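Omission of a single protein chain aside, the complex is shown with its protein chains in their original locations.
By letter and in written order, the chains are A, B and C; residue numbering begins at 1 in each of them.
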Amino acid sequence: MGNTFGHLFRITTFGESHGGGVGVVIDGCPPQIEISAEEIQVELDRRRPGQSKITTPRRETDTCEILSGVFQGQTLGTSICILVRNKDARPQDYSEMAEKYRPSHADATYDAKYGIRNWQGGGRSSARETIGRVAAGAIAKKILKQIAGVEIVGYVKRIKDLEAVVDPNTVTLEQVESNIVRSPDGEFANRAIEEIDRYLRQGDSVGGVVECVARNVPKGLGMPVFDKLEADLAKAVMSLPASKGFEIGSGFAGTLLTGSEHNDEFYIDEAGQIRTVTNRSGGIQGGISNGEHIILRAAFKPTATIRKEQRTVTRSGEETVLAAKGRHDPCVLPRAVPMVEAMVALVLCDHLLRHQAQCHTVRSPIEG
Amino acid sequence: MGNTFGHLFRITTFGESHGGGVGVVIDGCPPQIEISAEEIQVELDRRRPGQSKITTPRRETDTCEILSGVFQGQTLGTSICILVRNKDARPQDYSEMAEKYRPSHADATYDAKYGIRNWQGGGRSSARETIGRVAAGAIAKKILKQIAGVEIVGYVKRIKDLEAVVDPNTVTLEQVESNIVRSPDGEFANRAIEEIDRYLRQGDSVGGVVECVARNVPKGLGMPVFDKLEADLAKAVMSLPASKGFEIGSGFAGTLLTGSEHNDEFYIDEAGQIRTVTNRSGGIQGGISNGEHIILRAAFKPTATIRKEQRTVTRSGEETVLAAKGRHDPCVLPRAVPMVEAMVALVLCDHLLRHQAQCHTVRSPIEG
Amino acid sequence: MGNTFGHLFRITTFGESHGGGVGVVIDGCPPQIEISAEEIQVELDRRRPGQSKITTPRRETDTCEILSGVFQGQTLGTSICILVRNKDARPQDYSEMAEKYRPSHADATYDAKYGIRNWQGGGRSSARETIGRVAAGAIAKKILKQIAGVEIVGYVKRIKDLEAVVDPNTVTLEQVESNIVRSPDGEFANRAIEEIDRYLRQGDSVGGVVECVARNVPKGLGMPVFDKLEADLAKAVMSLPASKGFEIGSGFAGTLLTGSEHNDEFYIDEAGQIRTVTNRSGGIQGGISNGEHIILRAAFKPTATIRKEQRTVTRSGEETVLAAKGRHDPCVLPRAVPMVEAMVALVLCDHLLRHQAQCHTVRSPIEG
Partner (left out) sequence: MGNTFGHLFRITTFGESHGGGVGVVIDGCPPQIEISAEEIQVELDRRRPGQSKITTPRRETDTCEILSGVFQGQTLGTSICILVRNKDARPQDYSEMAEKYRPSHADATYDAKYGIRNWQGGGRSSARETIGRVAAGAIAKKILKQIAGVEIVGYVKRIKDLEAVVDPNTVTLEQVESNIVRSPDGEFANRAIEEIDRYLRQGDSVGGVVECVARNVPKGLGMPVFDKLEADLAKAVMSLPASKGFEIGSGFAGTLLTGSEHNDEFYIDEAGQIRTVTNRSGGIQGGISNGEHIILRAAFKPTATIRKEQRTVTRSGEETVLAAKGRHDPCVLPRAVPMVEAMVALVLCDHLLRHQAQCHTVRSPIEG
């Protein structure tokens, strides 16, 4: 059950880092949405390995094939399957890991849970698993854009202790894609690349923070009390590999303010719309979107698999040391950006359909 | 749909702050668990209003009635309904709020979504909604304790910029309950009470951080890739009123370390068990519990409803000001502690059953 | 989990025949639907015991209370809880059944599954459980009527080997309610009452068939491939106590025809609509409603609890005999009619919202 996400716009992913391939089945997609493999590929290319010197050198084109659910360029309303074959797998690099557990990786817990593990790579815990998410997210983004004009932009906000200066109100995809770190702050990007490169050469790794903004989100998305929009966003983001924290709006820093400092006062804008003066709520109040920009942040830990030697144990319970081989990202942040965007898009698209179902049935009933 | 939580141990809550009552239906509870209204009441009393000078003065005994699912002191395996009647409702206090939206509250978004709102109190967005969670959590805690010896202890870690010193390895419920702030650090508690009281007198409010530890959690809980244990915990906690952030283990601070600093090295303990030297993972690796203590933190913003005058708008779209009446907590943290514990218990209990279903069917099959 | 039904319009029921009460929580209901306890009571009164000489003499008014989710006569869009207290419980009648299993009843299987059973009546397997379904069905019917003009009429089609003559195209609720059997065929009703009464006096029971028609169902409801409309209707009806079979349209008899005899040819009606000449499909083709009347039938076995002596065994595994005490229906059919209608309404309402979500988001997007 753990491989399905969403209630109405629902995805089920499959595939390990080494094996036949990885992919996704999307169920509940509205019909007559124009979609092509090329559009999906654009997002997969932002996620794929080997795209720059600060990502893993594994060479995968991650070329996707739409197996079902699309006919003559349009969605059919039935389940869409998208498949990406694994190409550049090197199981031999992992032979040592068949026995030795990588510290802070999923090797030991998968073995504890299932009693079996595909040790030829990270198996299902590999970041390759996110291919299905990003492919489905590409379709979700398209629907959100088409129906409501929603724009979702993610970017690297922090690498270790280096912080970017970004205005979430105006940041564009083009700015984000202008450098290999995926941050609109070019100066920060240059320093971050140096930093990542420095730790890479030491056989070490670094983490950081991705921030993501969703603009033009309609009012009314989110379902109290458990499926509050921020709760579903938190789950979505915290299900990504290496994530350790989540914030909406003011987040942890907001706890340092008093209520009178923190509250977003209301006003009426020129168009007669109810708006907030500030946006410490991050676009969500009481679990429901209020029409302001949704702003969230996700913490990603430094990559667990490093070349530096560490203490560990074997499957059979003996202490040993490990200096990991294989090809790994020294920093997951640049590739995490499209993943976070995809998860945000999936949540918003799901909630758009859920809101439509419950609250617009009466106002705009179907005609049969 | 948004009022149901959990996959196997599943709760559905109902009720507004003003109306017939609030409660919960618990489905999927194992049979033959001994449970009494008194045990549930203990947890509800930790959550109820009017318990101290730093909580809302609303007087509710929150006395629960078990309507179904328990027979002769034991669970039947069928759905359990628990009901708490509303007693001390004062709708007249809210007459102004029928028209004026409270800043950073759910008034405006509920109206935007549903086109209707129970304005006699917070309605479904009131913290009274959490009664059902806490009641269900009491049963979840009992099951976890009985089957696996799991202990869950939450406490206030920070109020505004005052931080408590707590050892999650040893903290006890008794220590937490020794003061009205619900923090085992007594010195901190005294200062925090003063701080809360100071802002209360100013008609203002404060926020902070709750930390929660779950000890003796069996290895193997959590379901990659979307239902990772930390993802479900994040959703659980972020669905609580006023929550703004979530962290597992090292959280946001962990992003400041390198991989070699952050990784939890493995060793074999005296009992021959695989253990980690440190616990920056917070008891979860690859979405699956590793047997170490699960440690998480949740940020709660300062209470939105304050007596200080603020700019706002009316339902009919006019700008105005509001100095809120009604009875409200100047700081939600002390009462948030049992709520966080309950949500953690619900997630762990659900995943315990899910793990049992998938991974122990083969090893310990039923005998029919 | 087994106590929840529906995907978007979702109900969770609770309660045993003896205990605090029975009821339902409805989640996902559209907001601003006018609903009163009186309207719900009308349906509950059709279901309640003691309504005529051919139903159980247990005296319950089954008076319902709306605990939450309705404000000033309108649904809030949040979860609705409806409670009916048990009044005329007589646990002493069941003391023998604490030990002896009633043949073809749920006593033995509940014990086998849960290891515990509320033996003071049928517990959760009692027909009292259906109160929550009928209450929720009343709201579903109202929504269907209001949004799409859907009419749902059920009636007794057969009692044992006596068959009624009914035209599903024109049958009305008034005709159905004109006699205590709930069949629009008055002559049949008189003979059926005699038959039921005859077996009642012998301490025996009889079964039969309920037919149900849903008229004005919009085209397009149903979700291939697993949530086909007939599949969800089958599950809904087969979850009712005592049901043994389900048919849609031509049903089992349709298997005696050839394809050319069975197929529903198409034509264009005066309004330019695509219609079918015949309706052997029962209003559903390929799992999706086609705009014709939906017609289904459900088989209900003779009541298991009878006064006639039968061979049985005790809980502790000894053979014995039992002549059941307690108050029971000699024939469940008259009271099954509102139950079947409720289940049909719940399925159609759920699928109306599901269809709205997926297929009308694009055509009639929300405006935020």
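One rule holds in what follows: a residue touches a chain if its C-beta (ideal position, glycine included) is under 8 Å from a C-beta of that chain, and two chains touch if they have at least 3 such contacts.
Here the structure is a predicted model, which is why all the values come from computation and not from measurement.
> From the list C:Val42, C:Ala112 or C:Val165, pick the residue that touches the absent chain.
Counting the whole complex, the residue in contact with the absent chain is C:Ala112.
> Would you indicate which residue among A:Gln74, A:Asn216 or A:Thr314 is in contact with the undisplayed chain?
Spelled out, the listed residue whose C-beta touches the missing chain is A:Gln74.
> Of C:Ile66, C:Val213, C:Ile306 or C:Ala342, which residue touches the hidden chain?
C:Ile306
> Extract the touching residues of subunit A with respect to the undisplayed chain.
Output for subunit A: 1-4, 7-8, 10, 12-16, 19-23, 25, 27-28, 31-32, 65-69, 71, 74-81, 83, 113-118, 123-124.
> Take the complete complex as the reference. Which residues in subunit C touch the chain that isn't displayed?
1-5, 7, 13, 101, 103-110, 112-115, 124-125, 129, 158, 160-161, 199, 204-209, 219-220, 222-228, 230-239, 241, 243-252, 254-268, 272, 274, 276-277, 280-282, 284-291, 299-306, 308, 310-313, 317-319, 354-355, 359
> For review purposes, identify every residue of subunit B that touches the missing chain, sorted by number.
Considering the whole complex, subunit B reaches the absent chain at 8, 28-33, 77-78, 143, 146-148, 218-220, 224, 291, 352-362, 364-368.
The rule is simple: only the chains that are shown with their structure count from here on.
> Suppose every chain is reduced to the average of its Cα atoms; which one is closest to the average of all protein Cα atoms?
B
> In angstrom, rounded to a whole number, how far apart do the mean CA points of subunit B and subunit C lie?
About 38 Å separates the centre of subunit B from that of subunit C.
> Using the average of all C-alpha atoms in each chain as its centre, how far is it in Å between subunit A and subunit C?
About 44 Å separates the centre of subunit A from that of subunit C.
> Two-or-more-chain contact residues of subunit C, please, as numbers and ranges.
In subunit C, the residues touching two or more other chains are 8, 28, 31-32, 77-78.
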